[in-house]
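This structure is in structure tokens; I'll ask about it shortly.
For this view, one protein chain was removed and the others were kept in their places.
In order of appearance the chains are A, B, C, D and E, and numbering begins at 1 in each one.
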Amino acid sequence: MDIEFKTISEFQAGKRVDGFFIVKKVECKVSSNNKKYLDFTLGDKTGEINSKLWNITDEDEKFNINTLVKVRGIVTEWQNALQFKIERIREVIEEDGVDIADFIPVAPFPAEVMYSEIMKYLSKIKNEDIKNIVEYILDDCGEALMYYPAAKSNHHAVRGGLLYHTTTMLKSAEKLCEIYDFLNTDLLYGGIILHDVAKMEEMASSELGIVSEYTIEGQLLGHIVMGVKKVEMAAEKVGADSEIKMLLEHMILAHHYEPEYGSPKKPMIPEAEMLHRLDDLDAKMYDMRKAVQDIEPGQMSDRIWSLDKRTVYKPLKEI
Amino acid sequence: MDIEFKTISEFQAGKRVDGFFIVKKVECKVSSNNKKYLDFTLGDKTGEINSKLWNITDEDEKFNINTLVKVRGIVTEWQNALQFKIERIREVIEEDGVDIADFIPVAPFPAEVMYSEIMKYLSKIKNEDIKNIVEYILDDCGEALMYYPAAKSNHHAVRGGLLYHTTTMLKSAEKLCEIYDFLNTDLLYGGIILHDVAKMEEMASSELGIVSEYTIEGQLLGHIVMGVKKVEMAAEKVGADSEIKMLLEHMILAHHYEPEYGSPKKPMIPEAEMLHRLDDLDAKMYDMRKAVQDIEPGQMSDRIWSLDKRTVYKPLKEI
Amino acid sequence: MDIEFKTISEFQAGKRVDGFFIVKKVECKVSSNNKKYLDFTLGDKTGEINSKLWNITDEDEKFNINTLVKVRGIVTEWQNALQFKIERIREVIEEDGVDIADFIPVAPFPAEVMYSEIMKYLSKIKNEDIKNIVEYILDDCGEALMYYPAAKSNHHAVRGGLLYHTTTMLKSAEKLCEIYDFLNTDLLYGGIILHDVAKMEEMASSELGIVSEYTIEGQLLGHIVMGVKKVEMAAEKVGADSEIKMLLEHMILAHHYEPEYGSPKKPMIPEAEMLHRLDDLDAKMYDMRKAVQDIEPGQMSDRIWSLDKRTVYKPLKEI
Amino acid sequence: MDIEFKTISEFQAGKRVDGFFIVKKVECKVSSNNKKYLDFTLGDKTGEINSKLWNITDEDEKFNINTLVKVRGIVTEWQNALQFKIERIREVIEEDGVDIADFIPVAPFPAEVMYSEIMKYLSKIKNEDIKNIVEYILDDCGEALMYYPAAKSNHHAVRGGLLYHTTTMLKSAEKLCEIYDFLNTDLLYGGIILHDVAKMEEMASSELGIVSEYTIEGQLLGHIVMGVKKVEMAAEKVGADSEIKMLLEHMILAHHYEPEYGSPKKPMIPEAEMLHRLDDLDAKMYDMRKAVQDIEPGQMSDRIWSLDKRTVYKPLKEI
Amino acid sequence: MDIEFKTISEFQAGKRVDGFFIVKKVECKVSSNNKKYLDFTLGDKTGEINSKLWNITDEDEKFNINTLVKVRGIVTEWQNALQFKIERIREVIEEDGVDIADFIPVAPFPAEVMYSEIMKYLSKIKNEDIKNIVEYILDDCGEALMYYPAAKSNHHAVRGGLLYHTTTMLKSAEKLCEIYDFLNTDLLYGGIILHDVAKMEEMASSELGIVSEYTIEGQLLGHIVMGVKKVEMAAEKVGADSEIKMLLEHMILAHHYEPEYGSPKKPMIPEAEMLHRLDDLDAKMYDMRKAVQDIEPGQMSDRIWSLDKRTVYKPLKEI
Partner (left out) sequence: MDIEFKTISEFQAGKRVDGFFIVKKVECKVSSNNKKYLDFTLGDKTGEINSKLWNITDEDEKFNINTLVKVRGIVTEWQNALQFKIERIREVIEEDGVDIADFIPVAPFPAEVMYSEIMKYLSKIKNEDIKNIVEYILDDCGEALMYYPAAKSNHHAVRGGLLYHTTTMLKSAEKLCEIYDFLNTDLLYGGIILHDVAKMEEMASSELGIVSEYTIEGQLLGHIVMGVKKVEMAAEKVGADSEIKMLLEHMILAHHYEPEYGSPKKPMIPEAEMLHRLDDLDAKMYDMRKAVQDIEPGQMSDRIWSLDKRTVYKPLKEI
């Protein structure tokens, strides 16, 4: 008997199928005959399905939500709905050759390309202290940088979103510094690369770039103050000048501008002002683009929370 | 006797001098011997001096404040202060070859250069309706565009400030549209050129680019609504498409973003969002640059009203 | 067989009935045998019923929501609910003699009476420019004025509500001008008649006075700015004095008082102040009266959104 | 020697004059020869003058500020300014026949006329409990009602201003109740008469209607809560129905509408809503009228604090 | 046949049971055979059950919600759910020996203990006027003081919560007055005892300490103003000094501090400031303690409305 790879929308009761899915939820339960089983919600781009792995033992593999799994099983029907009885399940491995972008929203550029873009701007920083601090902190981030999103649910909440957000800001910074040429590009590039870096410790993300929750430290301190602490520690390690350290800390501290959004100080140097504006601009352009993509010409969108509850209009005729 | 051209700081009692000055104040008064005279405050970059033109008649020339005059007279002393007794006075004419920039703050580029910059962007607009509306309104502005400041006392409150503000925004727009390439440049260039154009009717400015007051219509309606009315009228004259007209009106209406700053609607198209941000960015960069220019390394500036009452810091060591 | 006129609450399965109903919803669908049909929700004061017009062709009449129709058909039962199979359906015509007030909330006075009330106040305006501007704009409104409500869901959201709101304000204005006799009644009457006139283009209303949505222009510009544009255009057409034009525009612009409610300028002439207050007073009295009508003596109402989330009390004993 | 009655602007050094003045300030001081004297500032409509009553004894009459006095004395000159040496001074008595309106701003109607207006509306109240409570409190006010202003420095800060404010509101109430005829006039008239009555204990006013300061109780409790306490006490004395009492208390409590202006509860009955609006309307119309009276056609006024810092415009041409 | 006392979770269809329950809801309805019956929701700590008392007559006992009843009946099953057919029902009497704390949340100290605590602090008040006013008002409260909660749903919304809140504040006051020894303990103790006393008339509570609703007077005036009125009346009855009365009234009036929370005046004496802070502190500590009790170590709570929508964290390891 041939077992076919199916997407969830193709499932039919009675068929045995193979497939790759995301673990959306997983819980260990006890059945009526007093045996333990795992109760999954599996999903792909076409839908979600309740799935059971019966009669597990304590030695059975643990599964984390928001990871990719390869599964074989039989589609059944129970109370008018399809259900999936799992026969085999394991985490996806590299050899499976699965393209993550088929399962989740991802940034429009490969992580490697964006990462080397950041390296390019890092190499443009001439001030040794700034460069050292930034390098120290980037080294410390490790792999996470390659997949972290920039948010849990707002703008850039996609796999690689943090890299995407950062590189777009760096490009805009470079261009605007040609016009506002009194700005110091070393400070600005350094500030941009570091401004959200502590989000990787504020939020807990799976390798799919999906954030399930904020960490305790993220809730008690927030990524802005956590970022300041990172610079403080890095500056001590690399022996940086104390004013340079202070300026980078100030830029991170002030990048949300408003106290009620987490910045106890507002920008007091021009580069901090520009950093804040590039950050906000990129967020809003991301949301605006998404809003007009989702509607037809001549239509208004629904109210969009992250755009100040505004609706967005797409002109009827192409201009 | 040789009469020398002097600046006010060079005045000495008893000397007869020639000079070019700005009329800061002028009032018609009656002297103790019941004759009418003009009581001036004349100024240049070096200071101000009280000046009298005695025994005038009703036929005598009228002088407006914030204009340049050529004056000859004698420096006197009265109650421990220097005073200037005017013998001859007339408005400056082109042949005098006076450089206005020696008397008042001016934009860093000549008006003609900035004007042709605007023409360059106008020529890039491909949509005929947008181009026609913008042209109709620019034609209507006449000479005033060449000298109007962009504000009475805030950012770009210099001769030619309106042109300077507009052209800088156009340049930034062009660069950022390379990054945010879903934006329509026709709409954005059109909106930028028109967004503050009604300031020329909201404020009364002398040809020196100094605003003495807001007009009545400026106070009762404001330049935002006045700008919308201009587009309405221009669109009728050039027979423009009604959606194009509406979009340009919306961009002008929304460009201050906050209702309490005069915008009853917030941006609902991406180009209006970008217009607002470029406008605000250019204002803040102007004020930030000015703030750091005015202080020494290692110093904090005074609180700056237009920067949200912030102080600005200039790093101690060059980075 | 006799066919009786029935209200929806009187429907019984198996009966053939005639009736007058409002089209609440209508959608063109395709049946399982691949024929097109219209799926209606019909309603009257007693309820709503799902109704089908089977096997339509492209030539069949189009029906708009929020219009009155005359229908004949058979009541059926499907899945435990009554359904209505339409045999004949057409828009109501004048000869049907249907009283709209039996189907929808209407203003307490006939449109014609309220309209002639407005004409009476128009005739009291002595200033020719004001009178001409108001007349020009009223002429331009056409029939819509006779049925438009003053709002989508708040105060005066009834058929003829705009006329009702306007005439009540005119009456209050006349009385209060006896007490505050320094007010100019020409300006005030003119301002009252025009203040909400652009609501007819801000909202899309059926002839029943039910607003289904805001227009695109209504959302991008709002009735306040649209009203100002109307005066600008009218003043040009009738060749009105520019100050008169400016004052009327200011009154419209300022009539919501608060920037966050759409007025970028607050009232700066006494008549604009009074206009704002009469507008607000009439809205609040409308809602207060409605609130106490809906509750028993000794009771508090629910929280009422348009009354600042207040509850309203009706005294236990008549005073 | 003839002694003439003079106004202060007519004073000339060396003349002996009689006059009626207001005591603006008075302080007991000790002269260089160690004698006590009274140092006055006396004023009338034409100006103010420093005045001395030398060598007083402890038995000498006490003078209160903001009272009228009859004075005889000699005008002297001291350090380039006129001074007034008082020879005789006493409080004005009725026989002097002085018209207070010559010295201070007063309401446009005589106190007696306004008082009988209030009595007229009191007699229109049919509900015995309301009438009894209002009468009890009015009786308790005594003479003060005849001269109290309605404020220290805002609207109706004139002699008799409280009566003027109250009667104007009663007239407007009567007219608007013809239009909004579901309102209970008994409650509304009662509420209007009582709403500011505790201002007579919140502020300390001289008989000239000039408030020198707020009382301690006025500062710690405020006239709104003090008014509620008055109704509580009056209701007990006259044995009024508890709901009637509660409604009147609520109307007083809610009449400033906003918590930050002193009303812990917002209006919850229509009559309380109307009371608040009539109160606010009368204040704003008073200030608007005053603002336009003080400027020329075509002019903008200064910013007026009590009008929300607005400027007011007076049209250039009569309409 | 033995009838057992059961909790609702122990109910089984077909059994006859006895029990003590709270009346959560009760409504008089008419059955299909046209007889009147009472439809109850009965509850205890283990759950709730729909219950019927069939065929009642007008003479039958009335039952109030939020009271305790003793019931006998039969458990039945209807549409897959248990129902309770009541045979006998009466209000609980003292002889039943039921402990209220088994049914509802109660303060951690017996009412009598807390009451005598208040008496202890009352006896510490040396100023006769303060003591007399407080005593007069406490006497007037009667039994209600023994069971009233301090709120409908926020902090101290438990039986005896008002006593608990008041006594905790008194203890904190005593301790802090040792540190801030310039505070007058007479005023402070008096103010604390009286500050919320009018809550007993603002909210309608059953003897179980459960508030079903706010009274009309509570909604129209609020417990703060009602408390001020109580002091006014008490002071007249006991003939207290007018300043003492005013200070107590001010303390009550100011105890919520913010106008939008009901205080038209902010504290202007140190004792009023301390009263406000003790009140707020006790509320917040109550909610904080409750929040951490309800979560596990290492967890964040849900957002808590009364704590400014904050989440609360319980440290992972004991410190």
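Everything below uses one rule, namely that a contact is a pair of C-beta atoms (placed from the backbone, for glycine too) under 8 Å apart; a residue touches a chain by one contact, two chains touch by 3 or more.
Nothing here was measured: the structure is a model prediction, and the numbers come from that model.
**Student:** Name every shown chain in contact with the chain that has been left out of the document.
**Tutor:** Per the contact definition above, the missing chain touches A, B, D, E.
**Student:** Using the document's definition of touch, tell me which of E:Ile22, E:Leu68, E:Ile118 or E:Val312 contacts the absent chain.
**Tutor:** E:Val312
**Student:** Considering the complete complex, identify which of D:Cys177, D:Ile216 or D:Ile304 is in touch with the unshown chain.
**Tutor:** Once the missing chain is taken into account, the touching residue is D:Ile216.
**Student:** For the chain left off this view, which of A:Leu253, A:Met300 or A:Ile319 is in contact with it?
**Tutor:** The single option touching the absent chain is A:Leu253.
**Student:** Touching the hidden chain in the full complex, which residues of chain E are there? Just list them.
**Tutor:** 127, 130, 168, 171-172, 175-176, 178-180, 182, 184, 186-187, 241, 243-244, 247, 266-270, 273-274, 277, 280-281, 284-285, 288-289, 292, 300, 308, 310-317, 319
**Student:** State which residues belonging to chain D touch the missing partner chain.
**Tutor:** Given the touch definition above, chain D has residues 216, 219-220 touching the missing chain.
**Student:** Could you please point out the chain A residues that touch the chain left off the display?
**Tutor:** 216-217, 219-222, 224-225, 228-229, 232-233, 236, 246-247, 249-250, 253, 258-260, 262-265, 268
Convention: only the chains that are shown with their structure count from here on.
**Student:** How many Å are there between the centre of chain A and the centre of chain D, using C-alpha atoms for each centre?
**Tutor:** Measuring from centre to centre gives 67 Å for this pair.
**Student:** Distance-wise, how many Å sit between the C-alpha centres of chain C and chain E, to the nearest whole number?
**Tutor:** Between these chains, centre-to-centre, one finds 48 Å.
**Student:** Residues of chain C touching 2+ other chains?
**Tutor:** Only 216, 219-220, 247, 268, 300, 311, 313 qualify.
**Student:** Just spell out which pairs of chains touch, all of them.
**Tutor:** Here the touching chain pairs work out to A-B, A-C, A-E, B-C, B-D, C-D, C-E, D-E.
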